[in-house]
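Shown here: the complex without one of its protein chains, the others still in place.
The chains carry the letters A and B, assigned in the order they are written, with residues numbered from 1 in each.
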Amino acid sequence: MDKIRKLLEKFPQIGDMMYGKDFLLTWSKQLKEIKAVSDTARILKEFHANNISARIFETGLAISVFRDKSTRTRYSFASACDLLGLQVNDLEESKSQIAHGETVRETANMLSYLTEVIGIRDDLYPGLGDQYQREVIKALDYGYDNGILPQRPCVINLQSDLDHPTQILADLSMLTDHFGGLDKLKGKRMAVTWAYSPSYGKPMSVPQGLIALLTRLGMKINLAYPPGYELADEIEETAKRNAEDSGGEFNIYGSMKKAFEQADIVYPKSWAPMSILQERKELFSSGDEKGLLKLEKTCLEQNAQYKNWECNQKMMKLTRNGNALYQHCLPADITGVNCRAGEVSKEMFDRYMKETYLQAGYKPFVIAAMILLAKVKNPQKALGKLVNLSAKRDYFRII
Amino acid sequence: MDKIRKLLEKFPQIGDMMYGKDFLLTWSKQLKEIKAVSDTARILKEFHANNISARIFETGLAISVFRDKSTRTRYSFASACDLLGLQVNDLEESKSQIAHGETVRETANMLSYLTEVIGIRDDLYPGLGDQYQREVIKALDYGYDNGILPQRPCVINLQSDLDHPTQILADLSMLTDHFGGLDKLKGKRMAVTWAYSPSYGKPMSVPQGLIALLTRLGMKINLAYPPGYELADEIEETAKRNAEDSGGEFNIYGSMKKAFEQADIVYPKSWAPMSILQERKELFSSGDEKGLLKLEKTCLEQNAQYKNWECNQKMMKLTRNGNALYQHCLPADITGVNCRAGEVSKEMFDRYMKETYLQAGYKPFVIAAMILLAKVKNPQKALGKLVNLSAKRDYFRII
Partner (left out) sequence: MDKIRKLLEKFPQIGDMMYGKDFLLTWSKQLKEIKAVSDTARILKEFHANNISARIFETGLAISVFRDKSTRTRYSFASACDLLGLQVNDLEESKSQIAHGETVRETANMLSYLTEVIGIRDDLYPGLGDQYQREVIKALDYGYDNGILPQRPCVINLQSDLDHPTQILADLSMLTDHFGGLDKLKGKRMAVTWAYSPSYGKPMSVPQGLIALLTRLGMKINLAYPPGYELADEIEETAKRNAEDSGGEFNIYGSMKKAFEQADIVYPKSWAPMSILQERKELFSSGDEKGLLKLEKTCLEQNAQYKNWECNQKMMKLTRNGNALYQHCLPADITGVNCRAGEVSKEMFDRYMKETYLQAGYKPFVIAAMILLAKVKNPQKALGKLVNLSAKRDYFRII
């Protein structure tokens, strides 16, 4: 409880700047807003540990739209909503329903009359996911401004082609706890590197989200990938500028080894080359199934040239004291476990299993924090009230 | 809040006549029951706008059975249940499970031990949807009468082959608001007309529901369709009789133009000919896939003869002051948007977009009203108590 009070005392002075706002990209948010999400997530985690109810809604709906498979983000969104008192309704859309902007506008309004939050995952095609989320937002604005919707649901990005903010903020929460505070991250070196995987088409949103946010905190980011696996130009440039502003570093290397040297944290993870993702988008749009299969083969062959980009004992020895923190958004492709050769050796994954599981455990609270901050005008006061009420989440835990 | 108090003061004197009752067809209900649903829906809408909780259940289940695709009715049912404190469980049945009457009885009982309401959409085949809903009701009566079920869930028709009462009452709510009161509808002329659509097999429940209900309110209904697209005989006759009793009108025309003349409201909407629906039922029953494809072709060719049945600027000019209210149950087939030629021109749909979205927004509250009236013996008193309690739905909206 002391931990909660301390966090509340130093709560970032954001006023009502997050009230009624969507959360699409960390780089559209001020650092104090990022900090508010992080702190609120920690407070809600403490609430849960101390059996304090975080319910802020008596009734209310949440809508989730998953345009890509998801087990853990789906669960995290469901548990976040439940924690706040919302019931989740999952929209199962066929791809054809969403062909026209008008239809997005209609669907978005039809599903929002009594809805408080809409979570969207749309990460498969570059240039489409973020755009779709913005179309939904525009539709909601139309509905709210015209008196169609009695309240404006907020949109939470559950992974787009550009960013994966609920993941990145869970990663940040883990780092904060691991190093003893957000202010302790300044100067820490982190290797964000491509890693080999026998699968194709993984989105770039995680590495992009990492380099765009962590460079703002004064961290030293070593990005590494093989030729052809560049991240989006404008995001690499943003990261560079951020590092200059914050007194951090942003380096790009062509080798995993180089990136790992003296790193405090490593985040080795596979992603598809932008050229492949672009081509896939076009083949998908034209319904070219044969072309898609051929593309997959091409991509896997391209990946296969870089099988040595694996996080293993030898690589880890290059990090600070051979003892960097290993992070992954999970699930990982683990050599000898779920694939012949993958992103990480079994030995290394097992060594850090506890840490990666803890890392994932922040996500429900990060999502709940994003919703709460969009729904409550004065979060510091509201959270304080919840503490004072101390209503029990599990009524009989004491008995 | 004044609006709520006024509505409560003049609440229809229905006693407990809706308590424990199902809602299948508007024409099985007295006008004061229809008014009670409409008023309760308005009160619940005001509750929502004023952040008053309408939760009448601490826990409880709702079951939904969708035997046809649905996005917006599914959402409306879910949000209505959530508003009242019920959790929705969607039954995903395979068509084969329901082949025998006995099995319907069993399934209905198995899913009802702790269930307060069952919402059913079964609108694909004439003569089957309403019949299935009655079978479920018979099964529930058996269970309740024999002490198997501790309470009798009420059944709400979420669209059958005959009627679509949650839609029609949402339409009525929109009309009531638009014209300033239910009593203002007397004498208003409404064109309920067939419209061209490049799809096949749309149910007749909406036009049937409209003509059967609105003729009871003294409205002047102009029904229009091409040859072969007649609605069910008995419903057209009911509408005729209603109009005579209420001092309204019920005209049938063979032309959209004629129906639009001097109309205050237009509701142009496609539906399939009864003969096609009947044949489809038989082909479906005998599993004749080839026959179904052939039938679809036939139906589309038949539709295509009437492409000029489109609601557009030229047609609208025929209405009272060229300014009738356009209604549609959505989604509409919009020319140039989601089809080459459809029920309505883009220009006309855009002009009335706000109105059609508002119209759809009544549905969650209409469904919630139907459930509440079936579950509460004295709705006037119960709603009054909720007002006096003024428990918040969103606890921190004030902060």
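The criterion applied here is as follows: contacts are C-beta pairs under 8 Å (C-beta built on N, C-alpha and C of every residue); 3 or more make two chains touch, one makes a residue touch a chain.
Keep in mind the model is a prediction, meaning the values are calculated, not measured.
For the chain missing from the display, the contacting residue among B:111, B:329 or B:344 is B:111, taking the whole complex into account. Checked against the hidden chain, the listed residues B:12, B:119 or B:143 yield one contact partner: B:143. Which of A:18, A:41, A:61 or A:83 touches the hidden chain is settled by the complete complex: it is A:83. Although one chain is hidden here, its contacts on chain B can still be listed: residues 55-61, 63, 87, 89, 91, 93, 97, 99-100, 102-103, 106-107, 109-111, 113-116, 143, 146-150, 375-378, 381-382, 385.
Counting the whole complex, the residues of chain A in touch with the unshown chain are 45, 48-49, 53-55, 71-72, 75-76, 78-79, 82-85, 87-88, 330-331, 334, 337-338, 354, 357-358, 360-361, 364, 391-396, 399.
Note that only the chains that are shown with their structure count from here on.
Per-chain Cα centroids separate chain A from chain B by 41 Å.
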